[in-house]
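Every protein chain except one is present and positioned as in the full complex.
Right after this comes chain A.
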Amino acid sequence: MTTAVNRIDKLFADRSRKRFIPYITVGDPTLEATYQLAHALVEAGADLLELGIPYSDPLADGPTIQRASQRALENGVSIGDALQLVARLRKSGMEAALVLFTYINPVMQYGIDRFFSDLAKYGADGVVIPDLPVEENGLAVEAARKYGLHVISLVAPTSESRIKSIGEQASGFLYCVSSLGVTGARESLRDDLSEFLERVKASTAVPTAVGFGISTPQQVKAVAPHTDGVIVGSAIVREIEKHAEQLKDPVQSPEAVEKIKTFVHQLASALQ
């Protein structure tokens, strides 16, 4: 049992500021690079980090994150490594909220209660499980509560009549899927996006964050008025992919990290 206030709650206690939430895949291209990148993202203005645990069959992910998963799996990265990374980040003084992104099957195999217990022990604050809709999340939610963590629910433009019940059950923040489809950078966003985001806002007491497809500072600016947080994944993972070889090389890595930091800073500063 944890009594400390969850960092996600602490973060959103002040809702006058918009929060920037980058996603990266753990172990892409190496665990050491992820550690360095996590710190760089926070320095670039991230308030919460979403750390993806690589999976063999990432159904909700587009090609960019699929390839990141593949690179990480080739390094043999598993849940255990992701937890160790969280522990290492906390030890090094990282205060940003940390949310793990994983599919349900690895969690089931690890053991649902054990997973949340370890998440709390190592210092994570919540989890996003894209293939676990509210109908199936009972066991996970129960375990998360026990350890003072959040299971972040998703809501999509196609959720329609489900928006209300998802909004009522949401915990931590509510992840609004900005476009139909899998993760991946998109040229343009849906015309009816702001309307959808406003509907979600009205249906829930928890803060909202919007993601899936957001890739440019312009898009960040456009959605900001309708949400408490903006999530960017594939666009950052694509930058990491471009610099993968340098990131693997201890000599060249700092320069690559610096470039990615600059890229992320542009996205993060578009929010304020």
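Points worth noting:
To be clear about the criterion, a contact is a pair of C-beta atoms (placed from the backbone, for glycine too) under 8 Å apart; a residue touches a chain by one contact, two chains touch by 3 or more; residues count from 1.
In the analysis below, contacts and distances are computed from a predicted model.
This complex has a chain not shown, and the name its UniProt record holds, of "Iron(III) transport system permease protein", "Aspartate carbamoyltransferase", "Tryptophan synthase beta chain" or "Sarcosine oxidase subunit delta", is "Tryptophan synthase beta chain".
Among A:Asn105, A:Ser188, A:Gln218 or A:Gln266, only A:Asn105 touches the chain that is left out of the view. Only one residue from A:Pro29, A:Gly45, A:Pro130 or A:Gly172 touches the chain missing from this view: A:Pro130. Note that of A:Val177, A:Leu197 or A:Leu271, the residue touching the chain absent from this view is A:Val177.
Residues of chain A in contact with the chain left out of this view: 55-57, 59-60, 62, 66, 70, 73, 78-79, 103-110, 130-133, 135-136, 153-162, 166, 177, 180-182.
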